[in-house]
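These notes concern the structure reproduced below.
Here the complex is missing a single protein chain, while all its other protein chains stay put.
Right, chain A next:
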């Protein structure tokens, strides 16, 4: 199985590579369009700021490539947010895969949300053998509200999307690679789907 992690200069991708390795697979980091197209599974990571990340995607043509991929794609954290219609962070358009607008948490809660929260209302094969209310690790200031593509929800002041899915596209707001055994099981479900 060929697993490609899209490398567009967005943050800590080493951890994702290591997590995949712990599951017994090898992943390559790449920004090469042909290499990404030829993968069986694509991981789209992201840490940092939305509008500058979108600029990087546009500069390399990845903004055109990603929405047209046919194999399973998993966006993580900012990666998931960029797969949405738009983001309030830097007021940017997204890739438009998920039909939802990413917005900022209000000041009724501490921002960023940092730490372990629970996922509930699990609705996808991505969560096969995962129990309701398991804890997963998140670090974020912006979120996707609940929508028709929500496959897991979490609560921080309000209920929001902890994960999204549409056709071959998946996105998790949390970091499966940093969410202990639960996260590794979710990552395994994606790789073996």
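Please note the rule applied: contacts are C-beta pairs under 8 Å (C-beta built on N, C-alpha and C of every residue); 3 or more make two chains touch, one makes a residue touch a chain; residues count from 1.
The definition used in the following text is that contacts and distances are computed from a predicted model.
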| item | value |
| --- | --- |
| Name under which UniProt lists the unshown chain, selected from "Cell division protein FtsX", "Peptide ABC transporter permease", "Imidazole glycerol phosphate synthase subunit HisF" or "ATP-binding cassette domain-containing protein" | "Imidazole glycerol phosphate synthase subunit HisF" |
| Residue in contact with the excluded chain [from A:19, A:74 or A:152] | A:19 |
| From A:44, A:156 or A:190, residue that would touch the chain that is not displayed | A:156 |
| Residues in chain A touching the chain absent from view | 11-12, 14-15, 18-19, 21-22, 47-49, 107, 110-118, 135, 137, 139-141, 155-156, 175, 177-181, 183-184 |
